[in-house]
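Only one protein chain is missing; all other protein chains are in place.
Chain naming follows the written order as A and B, and within any one chain the residues start at number 1.
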Amino acid sequence: MRFGVVTFPGSNGDHDALSAIELGLQQEVAPVWHKDRSVDGFDALIIPGGFSYGDYLRAGAIARFSPIMEAVTDFAQQGGPILGICNGFQVLAEAGLAPGVLLRNANLSFSCRWVHTRVETGRTAFSNGLQPGTVLRLPIAHGEGRFFVTPEELAHLEERQQIVFRYCDEYGNDDPLANPNGSTDSIAGVCNERGNVVALMPHPERAYDPLLGGDEGLQILGAVLRSGVEAAVGR
Amino acid sequence: MTITTEALREVALTRVEYDQVVELLGREPRPVELGMFGAMWSEHCGYKNSRPLLKKFPTTGPRVVQGPGENAGVVDIGDGIGIAFKIESHNHPSAVEPYQGAATGVGGIVRDIFTMGARPIALLNSLRFGSLDSPRTRYIFDGVVGGIGGYGNCLGIPTVAGDIFFDDSYTGNPLVNAMCVGVVDNSAIMRAKASGVGNLVVLVGADTGRDGIHGATFASVENPEESHRGVIQVGNPFLEKLLLEACLEVLQTEHVVAMQDLGAAGLTSSVVECASSGDVGIEIDVQKVTRREQGMNAYEVMLSESQERMLVVVREEGLEDVRAIFDRWDLHSDVIGRVTGDGNVCIMDGEAVEVNVPASFFVDQCPTYVRDGIESARIANARAFDVDSLPDLSREDVGDALHALMASPNICSREPVVQTYDHTIMSNTVLPPLAGDAAVVRIKGTNKAIAVKTDCNPRYVYLDPYVGGMHAVAEAARNVSCTGAKPIALTNCLNFGSPEKPEGYYQLERAVSGMADAARALETPVVSGNVSLYNESGNEAVFPTPTVGVVGLIEDVSTAVGMTASSGAVLLLAGQHSATIGGSEYLKQRHGMTAGAPPSLDLDLEIRVQKFVQDAIASRMVHAAHDTSEGGLLVAVIEMLDGSLGSALDFSCLASENGGRLDRLYFGEAASRIIIAAAPTQVEALRTLAEAADVPLAEIGRVNTSGVLRMDDATSIPILDLHDSWASGLKR
Partner (left out) sequence: MGKQQYLVEVFISLKEVVNDPQGLAIRDGLHNLGFDEVDGVRAGKYLQVSVNAGSPEQAQQRTAEMCDTLLANTVIEEYRITVADRATS
């Protein structure tokens, strides 16, 4: 499977995404430049973290108008698997490809630490094959990661199974203290209705080697190997 | 024509120095020339007070690829890989505008690293503040921590280690030292050495504004807040990230002959350095420099300290390729001049000659001063105080004293700070902040890792600059050794008061001597560094603070250990048994004093202890190691236990060597000692190894799952309570 990692000016998680796919997942991967207009030849896309355009104005707001985003949008509409991580989540949310908005953390402070997240559905491109309830230990590193939707939108997301990951304690239980940024309903990751676009705040691409504190991120990145080829062929 | 005193004050030159300039030139300097002499002959750029002292440092060794004098030092770690690193101060800007001062400090040191062609992989910072009880200090503290995180996080370089210390001496003049570490192919190191007459001088990055004019001179005078009149620089980490990627890409081409970032004294120092190191001349036209503001004159352009700019010397035939790369990264670049053969720095403003001076005048002819230092009688008296004349701690008070120390700002958990720094990005961090005595960062594509740490106990340096200077080097190296790494080189930042005062000069001279002797003994050459003098406010100098950053090498990354002991482990003390409360955190907390002689330091023992611990870790005999620094043995033991564990301690074997005193035994400080944790089955082998290494080894306790710290005499304290004290220190 061939992954593309979209790099915007100010992206800084692109190197980790490239390493995780190459060293951790041992799949083909190449960077995609924000000024490119095509994503032909890629089976899956990763929109990595960072501070695209410095996150000035709003996180992800300027990046989403990059030339590449038209191709990314087409890819999404054709059912291609896309994973947005951290700032990539913000870009997808600004572009309307992922639901919700991301606000400043409730404690107004950047937060870098390891958290536990629970898989809520296995129906998406990046949770395929994972049992709901599976607990994954992943690092977070963000200042604007408070996922927000209105109660109506939340009900809507629940109904359509668009909540993919929630923050939890190490045993998988709900715990308000385990919610690191004040996200609505402890939501850590969501998907579009079709389930091919997944966006999350934690960093699976930094958790691909036990030497680095854990390799459970590979379960998310690797899920697309089971679902992605199918999806890619199907579109 | 006579120069006015005001005009000289403006450029911080003395009348004698001005006369030297006139003599060198054979004429009165033009205004821009005078401004450039002021900047280049400042302490910050010219090291005029410190240069003779810096010669004491050992700077060579089998691993040294690049010693002092370049943007950063480089050491060889094998396989053709070099580690480039340097530490630098941004004290005065941080005193005036803490967030931006610290942020631009990080930006500056990162540019120093990628200017060498190295990819930055780790950031560290060493911070000194006044007491957190003061609202002003709290503001400075929050701003500095915010600025470091704001800039480093955006760049995507992990901030992995550092140290923070609080003392009233830093109230008006905080210290912000930032260190950056990068990886470079040894055969592709770029230097700031212009060459090739006719080659083009390109300025790339931010437009030039009136930021920080006279920053270099401002860094070299006392009372920063009063003296600072320039415009505060605002950092743009987003632009720096583009500059970083673009410069590393440009250096992959064959077209670049030299690169130099614009830091203190901006275009002035970068043009002068490039010309002087390369023994060539450079001619530039300031009209070619794109401005952010209108109406700037040549003087302002030459002395602007606008951030995120880089000077690149490019072969003419490669210009198009190089500019194409900068364009791709949306970076603006201007060709502003050429390399010439006459050795002169020539600055044109269109047709007008503003400067025409041999580059060597700015650098080689910079005056140096060797002064006479005298120790302050007040400090000598403080050191002479007999700390054993104080009443000893009673057994009943040990628990309270321990709680107070755990909550002391100098000892308590740094968790609230390090959580605001991204330390997992780049997927290299094996030992993150607080997990070990030093951070361990793997080198991708190899089996190796480096361990990095900054350190300096300024109380020791204050009380005895020579011994304190040795301690700074030894402790940073010891921390690195505690992860299993072998220290291979160091960088340093000398933060002192005015060298023009005999007491200040004494501290500088003696501390440098102590550092040099320790660096030589430990075989850790000094490969880079920075000097920040005039750290004073209200006529009082800060504690002398020679911050040391050490890099160590781990051949097999899988052997690295942190400081957390596991249940069932035996705790052993390797090295020095005797401690003192002289200059200790305990003495400050309990008795409100900074007095007594600091711990002595036997460099031979230090070397043996560090080597023993490195060997024990490399052969996987121990699973945790921890230096016992501020706070002494008990504090160190608690730092090794996570909240669910407990420990039964027996320090009786150390009692006689501490004169039977409880304060020395539990809270006294000493060099050359490390607590190691090992499985009981390893103890015999460790004893054999220690004996062969001539290192004293004493069993001081066992780790259990009781959740309670039980001391010799059955006093018990719940570990979680101690952790609460420890976790609370920086909050409030």
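By our rule, a residue touches a chain if its C-beta (ideal position, glycine included) is under 8 Å from a C-beta of that chain, and two chains touch if they have at least 3 such contacts.
Here the structure is a predicted model, which is why all the values come from computation and not from measurement.
Visitor: Of the residues listed, B:54, B:96 or B:618, which one is in contact with the missing chain?
Guide: Checking each option in B:54, B:96 or B:618, the one touching the absent chain turns out to be B:96.
Visitor: Looking at B:173, B:233, B:454 or B:479, which residue reaches the missing chain?
Guide: Counting the whole complex, the residue in contact with the absent chain is B:233.
Visitor: Determine and list the chain B residues touching the chain excluded from the picture.
Guide: Touching the missing chain: residues 96-97, 100, 206, 209-211, 231-239, 292-293, 306-307, 330.
Visitor: Which positions on chain A touch the chain that was left off?
Guide: Against the missing chain, chain A presents residues 53-54, 56-57, 61-62, 65-66.
The rule we apply is simple: only the chains that are shown with their structure count from here on.
Visitor: Using CA atom averages as chain centres, what separation in Å is found between chain A and chain B?
Guide: The mean C-alpha positions of chain A and chain B differ by 36 Å.
Visitor: Within their complex, state which residues of chain B touch chain A.
Guide: 149-150, 153-156, 236-239, 241-242, 328-330, 418-430, 432, 442, 444, 557-558
Visitor: What does chain A use to touch chain B in their complex?
Guide: Within the complex, chain A touches chain B at residues 9-10, 12-13, 15-16, 19-20, 35, 50-51, 53-56, 109-113, 139, 141, 143, 203, 205-206, 208-209, 211-213.
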